[in-house]
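Complex shown without one protein chain; remaining protein chains in place.
Each chain carries a letter (A, B and C) given by its place in the written order, and its residues are counted from 1.
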């Protein structure tokens, strides 16, 4: 696609950690051209390159030259990725959606909204069918599609791969990275050499969002999947990469080899349509007895695949395994970009 | 007790991390006097003070002056604490027990032995009844009592407090400290900013040892408790303190307040007999929403209490909570010392 | 001293990390009784025990019951320790000093004031002579005494011990702990697995304050010592304890053994007068080839001694060595408490 033919997009909340990941992922995007950066009044008017950049990847030159704007829908392109904090996302994202913008939101505010698809393209691409009803009921000239919470995405991917065996009960303990809390986020005095066994709202998100994602859109409403899910969320001194220790009980009898095979053949629309950000395989199984490990493995596959290891029987319910996902890429900015790619492939960005 | 009246004790494997904790705990012990330090040939013959000391607490002067001996039963006092590595503990501990010594073992080798009590004084003091049979069947002139694996002790304490509600199924994910692997143990290149989702043999120990501890000695054999236990063990970059995220399903209906009350009133023989190393309360419940945390909380109560927090209902099975224990104190050296104190109080050290 | 006879003291800025160390140090103090806690409006009116407590040492019960007050000089005791942030200390501390209070300040605001003693009791107890002139010139009914910046204190102690050899030039690189920045302070995303080679204002403080401390009060003014000092300050992922790599060139020829002997015999008024918080020896030399180390050594000697190691000749100038100090104790709260103890011993708290 020629540069001229690329679709202009904007990023709301461009100065935080997730916003910076949006900028990095969109810099060389084959379909989208980053044309607009919105942030709070405090940063408004500055060049993006003047603000602190915290990723190891270099700040793309084109983005550095953009002026950071206040979040005014009239000035932004039609397609807008939102990395806004939940404290402001509710109002701002609604303003954009009701003013003709297609909002790809990473905030928690509308995820459980009865009219907003909570999209993971490999799993529930058909949830986009809800957008027609969203338009009608909300009266929005634009649209809103949310991506789930980071820990939820990785768990939902693993469960979706095992859908045929009918997961019934899920126990998950998360060991989440510091970047999940943004910058400055967690104080170094709390993080260093420590585990914080609590992340506000996280366990409820994992439990509720996962059921919505794995559920069905029945023409008029989302029906959540009938799965019992219990999450315990902890913060550990890791920079990037959420690890999750998962046990799943299935309604159907299933052998370890069958689960392994299901992980390995799992694939969805992003793979079928070869979306630019789609990992070749959404789930990669690692054979090493002590893998996946966040510091070593998290950057593999462009941060877009979920890595699973240590699959074995669980003495209490079904099977257990460990998974790892990149929380700021597949768990946030990359998830929203993949959502936009799916929407374009489905003709929903026009 | 006057110094002269104290019981002489020795430490096998005195140079490792757990061995050093034994030395620290015994330095000012009101009942025991550290009189003998055994280690491998490599350290044999040196003064203990010449060897590297890795604890923050200072090396006790009396211990520093002791000469480190090779592990010869003929030279050691009757009571011997063993911090030997499992690779050598099997043979050496047996040699000591069969030569008249009472061995308080921290190694894994004899924990699941059908004739060795796997003792936590608050829980199964009556398992010491097996010693008579041990003597008879093993033909040992001495005796052997093992303390469980560190993660097991903390979990077993919590479950013992809830025995009246009949725990049926337990899911536990551990986030274990680096000191649990000894020194040098885990390479800093593997530990820094990372999670290692595997600790060899740990999950099996937690699953099997817990059932033996909570089971009964029936005159001729130990009968394990009928509890389904599933453990996932991980290593996190924390110096001291194992955190465990636990879910328990009970046979009996139980309310959150009842569990809380059971934690708070839990007590056992060490408390009743006011053993010197016994914590006033073996389980301490912390109200803070984000506690317990290893770096902040682990040294409290002399490292001998299990700290519990975040008790709440589990959507999948019963209740869930987080616990923290000091892996090298209550989880190792302190456990064995408390075992010896109970044995003395029961007249079993004569 | 009976509890009734103790001198009532207060703490300004009681809710931060240094404020909490003041509370911990004063809890069992033999001369002082903590009677008043001041903090910003935000915390005003709450019980101290309701606020987050971040030290590993338990919150003292008496302090927990105190109500936190807004910083009103009329309600506070005469003796006030200040852990206020520099952004507010300038005004508030002056208000207290001009209203009859003796302020022991840990803030940077008045440290280089021509009329404020920058006190380290082992070094420049005679700088207290400036208080009479301070009263006259400032027109304050109270008084103000400052303690130096944390890194400065440790360096100044080492240099004071070597005064007889006439230090002429000093190069120092600091590796400073996270707690030096308070809570929340440094973001965990910046600290984890990283070195930040910059701490705002720190190098200038070390260079200027050290000269004032080692200088003389000449009746009408402080004359700084004639020493060239160059500091490079870095932040490292350590919780407590600033390490400093120091090289010193002397005007007089000196041998390594002489320096070692000077460190070991260094002593001052706190030792002579046996002040309650005085370490037996202000400088402790460690023989280990790889010591001092912050995680292992920092809590020794109540955090009040400077630990020195690795003394050897420097190929460029004189000698070099490594030192370690506890930044929130000897480098902050403990420094101010020792200052107050010296003032009481000198009859200056009446």
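Note that in this section a residue touches a chain if its C-beta (ideal position, glycine included) is under 8 Å from a C-beta of that chain, and two chains touch if they have at least 3 such contacts.
Bear in mind that the values here come from a model prediction, so they are computed numbers and not experimental data.
The absent chain, not drawn in this view, touches the displayed chains A, B, C throughout the complex.
From the options A:193, A:292 or A:331, the residue with contact to the chain not on display is A:193. Set against the missing chain, the residues C:117, C:180, C:309 or C:331 yield one that touches it, C:309. Within the whole complex, the absent chain has one touching residue among B:190, B:204 or B:258, and that is B:190. Within the set B:35, B:239, B:260 or B:348, the residue that contacts the chain not displayed is B:239.
The chain omitted from view is touched by exactly one of C:99, C:234 or C:267, namely C:234.
Although one chain is hidden here, its contacts on chain A can still be listed: residues 54, 56, 58, 192-193, 239, 295-297, 299-300. Along chain B, the points of touch with the absent chain fall at residues 17, 54, 178-179, 183-193, 237-239.
Where chain C meets the omitted chain, the residues involved are 169-171, 173, 175, 190, 192-198, 207, 228-230, 232, 234, 236-239, 243, 245, 247, 289-296, 309-310, 314-317, 320, 322.
Here is the rule we use: only the chains that are shown with their structure count from here on.
One finds 42 Å separating the Cα centroids of chain A and chain B. Centre-to-centre, using mean CA coordinates, chain A is 48 Å away from chain C.
Counting partner chains per residue, chain A shows two or more touched chains at residues 190, 192-193, 237-239.
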